[in-house]
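The structure that follows is given in the form of structure tokens.
A single protein chain has been omitted from the complex, and every remaining protein chain is retained in its original position.
And now, subunit A:
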């Protein structure tokens, strides 16, 4: 993937943040399905262009299935089933623009790029540190759940206790992990007030400008239709 040589991603994290903001406006203004569909085609093409073919196909298929359910299957199904699923399907379609750009961003942007982007946008250092620790913690949770699941399978635990059994070790380790992580961070100078540097560089290029322009067109479209 030749795009990756630059700063490692197809789009700059700042562009992603802008697109995420626009997706939110589209989602919550709820004016037209056409705008929403246009947005999904746009983002999905970006995913295709970045070389993530599998991901692009998966998401567009999912969207088609949701549309199919909403307009063809559910109106034709018995009332009970329709009422149960209509809200779920409807909301999934509504949230789709945000979900799509969000998951694209998660795939493309590393934690480090994200931190650098936030620094460039002058977010407060406190917010950056707490956000990055939170994001850093997710993969650790995954690892812990894996071990806890093993531990549970080795014991006869009745189903009513399963959730508790999952959460207790997680909570216990969270406190210790937080303390050890912070100790490691402060002994490596995270509290230094000097302007921090980064191994990475961020630079906007053609992809970013093009996506920003298209994104703004969607924004304008949303307001005109309103």
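Here is the rule we go by: contacts are C-beta pairs under 8 Å (C-beta built on N, C-alpha and C of every residue); 3 or more make two chains touch, one makes a residue touch a chain; residues count from 1.
Note that contacts and distances are computed from a predicted model.
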item: Choices "Formate dehydrogenase major subunit", "Carbohydrate ABC transporter membrane protein 2, CUT1 family", "Energy-coupling factor transport system ATP-binding protein" or "Cbb3-type cytochrome oxidase assembly protein CcoS" - which one is the UniProt name of the chain not shown; value: "Energy-coupling factor transport system ATP-binding protein"
item: Among A:158, A:203 or A:226, residue touching the chain not depicted; value: A:158
item: Residue of A:37, A:99 or A:181 in touch with the missing chain, whole complex considered; value: A:181
item: Touch residues of subunit A, complete complex, unshown partner; value: 110-112, 132-133, 136, 139-140, 143-144, 147-148, 150-151, 153-158, 161, 164-165, 168-169, 172-173, 176-177, 180-201
